[in-house]
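Data block below; observations after.
The complex is shown incomplete by one protein chain, all other protein chains being positioned as in the whole.
Let's look at chain A:
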Amino acid sequence: MPRISMLDTGETYQCRDGETVLAGMERLGRAGIPVGCRGGGCGVCKIRVISGEYDGRKMSRACITREEEEAGLVLACRVVPRFDLQVEIVGGMRKCIMKHAPHHDQ
């Protein structure tokens, strides 16, 4: 079973065969990679694969450009590790709801 190492936190966990990087993390109750739609559409689970091989499913181009994909950026909910992976968290919750008019911001 492939092991995922999150460089940011130093945490590691094992994915079941055929399970995505994000699904493995969620199943073990681990935190780290932000969890959103789990369908490759929203982009919050973006990670960079530093080393290791994986199979990827289609990801929304609005979240991962072709250049990013070539640079090893993927959506954790759409990649299934083949062997152990070292990953770095890139995505995040941006708090995009606006509660204040821009000119109220300090």
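Here is the rule we use: contacts are C-beta pairs under 8 Å (C-beta built on N, C-alpha and C of every residue); 3 or more make two chains touch, one makes a residue touch a chain; residues count from 1.
Assume contacts and distances are computed from a predicted model.
Going by its UniProt record, the hidden chain of the complex is named "Metapyrocatechase" among "Metapyrocatechase", "ATP-binding cassette domain-containing protein", "ABC transporter permease" or "Acetolactate synthase". One of A:Ile4, A:Val21 or A:Cys42 touches the chain omitted from the figure, and that residue is A:Cys42.
In the full complex, chain A touches the hidden chain at residues 34-42, 44, 58-63, 93-101, 104.
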